[in-house]
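The other protein chains are all here in position, but one chain of the complex has been omitted.
Moving on, here comes chain A:
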Amino acid sequence: MHALLPQARRRGMAKLRRFLLRYYPPGIILEYEQNGEKATRQVDLLTLTPETDVEILVNQIVRQEPLVSEARKPQLRKLIYKLIEKMESHENQSFYLFKILRAHILPLTNCAFNKSGDRFITGSYDRTCKVWNTFTGEELLTLEGHKNVVYAIAFNNPFGDKIVTGSFDKTAKLWNSETGELLHSLRGHTTEIVCLSFDPHGAVVATGSMDSTAKLWDVQRGVELCSLMGHTAEIVSLNFNTEGDKIITGSFDHTTKVWDVHTGVCLHTLSGHRGEISSTQFNFTGDLCISGSIDRTCKIWNVASGQCMNTLRGHNDEILDVAFNAQGSKLVTASADGTSRVYNTTTGACQAILIGHEGEISKVSFNPQGNKIITASSDRTCRVWDVESGDCLQILEGHTDEIFSAAFNYEGDTIITGSKDNTCRIWKC
């Protein structure tokens, strides 16, 4: 083998340096060297389950992936077992109330974790965003400067060194998440900013506004890159795909639009809903996206063609939130009818109906492992559900007013809930 190396270098052949693990969704990242340059390639294992035949999978990867030689098999096997082990951890543990944070003097809007889960942020009607230590419940920073409600907030995950806040004061602000220093104020929208996101590389921020436009901003310089014009009503949802080259925007004009991030060109207008869009999301691979609507349906769209693949019916009232699991194999809808529904992405079949809440469900998401779902409701509770059976595993009770937001950390062992009662609660396994 060693004798071959110089020759390999001359041809510019890639050489594997090491494996990196990605737990959710499961995958193995190959870090390799080519022409002296370091690069990575991802081997997605989206269908991996504890029942997967690991030997067959190892052989398949070695056959299909030229970077991985026969000699790497034992190492590869070990990594796959580690991914499976990770899927099964926390499986049967229940959540307990760890801390109540008297977070703000007015209702909370949204909350979000950083990638490692050691910190999270909350936005509020009191015009601030606060940064918290998840393990101690300690308030680390108060980001002050907005002149109205801080509605949308995000970390630049996976890095986590920056925060962006979007406000009813029409501006978005970029902050250093360690020091609380204001880096840039992003001005240009003419009405409230209600949704935003960093791109996965942390270089671009997208903001969506009630002024019917979305804007892309350069994070480093704090300047506007382009305006995404075309919607005829408020934009209330936006997401980047995993690659970061496309963005979708969901609007009260009943459509979702797919945009090219580099050019700002609208690639597709996904029309078909008969009511306002409430929520949108890409699947992990970015070939599909979903839109939930006030018209009580959720639609699955092919991103490349702009075609509607499926219309998911069943809810008796408005759909308020939608989410894919990490692998993209399932999706969940939350409705004003007080139920959530789990659907198979490929077949569109409803696999479970989550019944129990006594008020509308405004937020829903899978845990990163994909075996549990959390729902947040106006009935002042959150519920944790088993995805397979649709059984309610737990009711997280204690908030004294409706819950506006809920989030899992990346490990799936901590939940934060933000409520109209001005508090934030941390729940742990």
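Definition applied: a contact is a pair of C-beta atoms (placed from the backbone, for glycine too) under 8 Å apart; a residue touches a chain by one contact, two chains touch by 3 or more; residues count from 1.
Methods note: contacts and distances are computed from a predicted model.
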Assuming one chain is omitted from the figure, identify its UniProt name from "ADP-ribosylation factor-like protein 3", "Beta-Casp domain-containing protein", "NAD(P)H-quinone oxidoreductase chain 4" or "Alkyl transferase".
"ADP-ribosylation factor-like protein 3"
Touching the absent chain in the whole complex: find that residue among A:149, A:214 or A:352.
A:149
Touching the absent chain when the full complex is considered, from A:87, A:141, A:210 or A:415
A:210
Sole residue of A:362, A:394 or A:409 that reaches the chain not shown, by the stated touch rule:
A:362
Touching the hidden chain, out of A:127, A:231, A:315 or A:425, is A:127
Touching the missing chain, which residues of chain A?
105-107, 109-110, 125-127, 148-149, 151, 168, 192, 194, 210, 234, 236, 252, 276, 278-279, 320-321, 336, 360, 362-363, 378, 401-402, 404-405, 420-422
